[in-house]
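All protein chains but one are shown in place.
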Amino acid sequence: MEVQLFARLRELAGAESISVTPVPASVAALRKKIAAEASPELREALEDPNVFCAVNKRVVGDEHPVADGDEVGFFPPMTGG
Amino acid sequence: MEVQLFARLRELAGAESISVTPVPASVAALRKKIAAEASPELREALEDPNVFCAVNKRVVGDEHPVADGDEVGFFPPMTGG
Amino acid sequence: MADLFTVEITDVPLDVPARTEAFPRQAQTTGAVVSFVGYVRGEGIQAMALEHYPGMTESSIRDTMDSAARRWPVQAASVVHRVGTLSPGDPIVWVAVASAHRAAAFSACDFIMDYLKVSAPLWKREQSLDGSWSWTEAKSADEDRAERWGWQKQGRVSA
Partner (left out) sequence: MADLFTVEITDVPLDVPARTEAFPRQAQTTGAVVSFVGYVRGEGIQAMALEHYPGMTESSIRDTMDSAARRWPVQAASVVHRVGTLSPGDPIVWVAVASAHRAAAFSACDFIMDYLKVSAPLWKREQSLDGSWSWTEAKSADEDRAERWGWQKQGRVSA
């Protein structure tokens, strides 16, 4: 699974997406797995409760299931408008 | 004094203004004087508590004084916008 | 530099895009512009005619804009109101407000419209489909909205 990262997370990762295999079962597990393999800055950012996860373009909570084929993205709080 | 009438009052009077001499001392007295000499329709309209009086382009209450040289107008509730 | 607070009563058709273009903003400090346009609705009418009290209408709207500027940090505000004969779909009134932030711009624009409705001497007549003209009745809903801002109804006995 290619997990997309946006804005400051993308900048911290130095990449627009991160490859994750095998696919963990939940957003929480996915977040944990990416954080474990990330730089300290990216890990800290991912562990911030204000960082959102979208599954198939909808914001979801940490308990939400994840499956192969889902489109998943992490991003910081919105600052548009 | 030429008292200006607007909208439906102008239409009922068939004129844009009414000449009043001598000038009564208050808006209430002026209203009464015009009404006394008006057609029944205009009298009724002038006695409507929702009909406004402006002295020198400011809405005032019935107790407001009136003097020669003041600009005075009567008009129904506003319906702009 | 353009005047930042303007009121215009006009019998010329209201060109909303041109007014929008000309509305003065401050490039360094304006973060929000809220505008309102009121249009003639065509349900059951073929025309509308608007008249005003020259001089007083302008000063009344100007007072309302000054009140808005005392309540919120308004950087610029414009009101253009049509008089004369209008057709369904024609703009009647355009109000624009600039501020640093959107909350003030929304509130001030809403406030100006609410006060204008109940305190600016303007009167509408509508021509129904059978050709007859009748004066528009004032709406109590407009008074209710104005009361949200502390407006008090005036009449024969002033407060």
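When the chains are written out, they are named A, B and C in that same order, and each has its own residue count from 1.
By definition in this document, a residue touches a chain if its C-beta (ideal position, glycine included) is under 8 Å from a C-beta of that chain, and two chains touch if they have at least 3 such contacts.
Note that the coordinates shown come from a computational prediction; the quantities given were computed from them, not determined experimentally.
Participant: I'd like to know which visible chains would be in contact with the absent chain if the whole complex were considered.
Facilitator: It touches the following shown chains in the full complex: A, C.
Participant: Touch as defined at the start, partner being the missing chain; which of C:Val16, C:Ala47 or C:Ala138 qualifies?
Facilitator: C:Val16
Participant: In the full complex, which residues of chain C touch the absent chain?
Facilitator: 16-18, 20-21, 25, 27-39, 41-43, 88-89, 100, 102-103, 105-106, 109-110, 113, 145
Participant: Need a quick check: the contact residues on chain A for the chain that isn't drawn.
Facilitator: 4, 6-8, 28, 31, 49-54, 57-64, 73, 75-81
The rule we apply is simple: only the chains that are shown with their structure count from here on.
Participant: Which chain has its C-alpha centre farthest away from the C-alpha centre of chain C?
Facilitator: Farthest from chain C by mean C-alpha position: A.
Participant: Need the CA-centroid distance for the pair chain A / chain B, whole Å please.
Facilitator: 72
Participant: Take the average of all CA coordinates in chain A, do the same for chain C, and state the distance between these two points in whole angstrom.
Facilitator: 49
Participant: So, what's the distance in Å between the C-alpha centres of chain C and chain B?
Facilitator: Computed value for the inter-centroid distance: 25 Å.
Participant: If I count partner chains per residue in chain A, which residues reach a count of at least 2?
Facilitator: Expected reply: no residues.
Participant: Among all residues of chain C, which ones touch two or more of the remaining chains?
Facilitator: none
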